[in-house]
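One protein chain omitted, others in place.
Up next, subunit A:
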Amino acid sequence: MKLSFSPEDEQFRVEVAQWLQQNLTGEFEKLKFRGGPGDEHMFPHERQRWEQKLAEGGWTCIGWPQECGGRGCSIEQQVIFNEEYARAGAPGRAGHIGEGLAGPTIIAFGSDAQKQKYLPGIVAGTELWCQGYSEPGAGSDLANVKTRARFDEAKGKWLINGQKVWTSLAHESDYCFVIARTDPDSVAHKGLGFFLVKMAQPGVEVRGIQQITGTSEFNEVFFDNAECDAEDIVGEPGDGWKVAMGLLGFERGVSTLGQQMQFQNELNAVIREARANGADHNPVIRQRIARAHAELKIMRYNSMRMLSGQGGSDGSLQKEALIYKLFWATWHRSLGELAMDVLGPDSQILEDGPYQLTRLQSMYLFVRSDTIYGGTNEIQRNIIAERGLGMPKEPKVAVQ
């Protein structure tokens, strides 16, 4: 065990901090502390330009291997980068689905041709991705996807038909990774494929869904003979489930480090409010703030512990990682409640009409979804109990 950073790492910290200080200025100044949880819909274009600025400095995809266009940074350096990124108030990353999910999946499971075709756009911050997993009938039961992919011999392409739902940022994205059924007679997790689909084509239609925040960050995506090149299936037809699950491993891996630093910024904002309105004199609020801080540190130390020496490039994490989503989502939801209790009666007043929420209100509403997306709390508990602890599985209902 060694709980400190090396002199080289500290040098790296200085380099990151200086670059951010010099570049998070001018047109990017207004992006400071924006685009985080509940604020993703803000400044999409400016944030994409910022993504490209980061790329110029070599600060996108820093954990990826160098041969894939990354910087090959160690876990320590990724920790440091995220700390400094958050300290500088740099904005929520517009490219996080590409950098954190699509890219690592392509690196782990994709062909050389796919790596050449897709990784550079992610590294450069020019191409954004979205995640096409959920469907009206496939939420927690993800394996129940009905969207189909049929190979059209004449066209030499896959044709995709069906509907995805809750697809975050589909309206801003260039590509979507789609799980679809390649074997029409298959059920559950067999017979699925993992496709890389271009959004700008006649067969793809995106319709926004309004959220309880009044804004619209997620969408319905309809595929009507949407085309996907023969070489744009990751793995073989039938491998879709394996690839999709590998990706979920990334969702719970290093990409969490940046998220925790955003949480720290939010907690700081709550503490600032409490100081400003006197709620910090209330012993109950003080205790809840202390608890929030302690739990955030637990999260941070634990994710470093989980990542230490084991975050393989295939994204595989140890059993301990199973607990992570449940813990952070529940923590974040409580932070929202704390924020509203700190604000007291003011918490119900909007920034402006017709429905312009304050930052903390957006956060409060948004965190209601943290315990739902990416596997609900209930599903996480099932996974912890069944896979982590080996408790008896629930009997399966025969699928029609």
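The working rule: a residue touches a chain if its C-beta (ideal position, glycine included) is under 8 Å from a C-beta of that chain, and two chains touch if they have at least 3 such contacts; residues count from 1.
Note that contacts and distances are computed from a predicted model.
A.B. asks: Select, from "Sarcosine oxidase subunit alpha", "Phosphate transport system permease protein PstA", "Dipeptide/oligopeptide/nickel ABC transporter ATP-binding protein" or "Acyl-CoA/acyl-ACP dehydrogenase", the UniProt-recorded name of the complex's unshown chain.
C.D. replies: In UniProt, the chain excluded from the picture bears the name "Acyl-CoA/acyl-ACP dehydrogenase".
A.B. asks: Among A:V14, A:A113, A:I209 or A:A230, choose the residue that contacts the chain missing from this document, as touch is defined above.
C.D. replies: That would be A:I209, which touches the missing chain.
A.B. asks: Which parts of subunit A are in contact with the chain that was left out?
C.D. replies: Where subunit A meets the chain not shown: residues 134, 137, 139-141, 144, 165-166, 209-212, 214, 218, 282, 284-285, 333, 337, 340-341, 344-350, 352-357, 361, 368-369, 371-373, 376-378, 381-382, 396-400.
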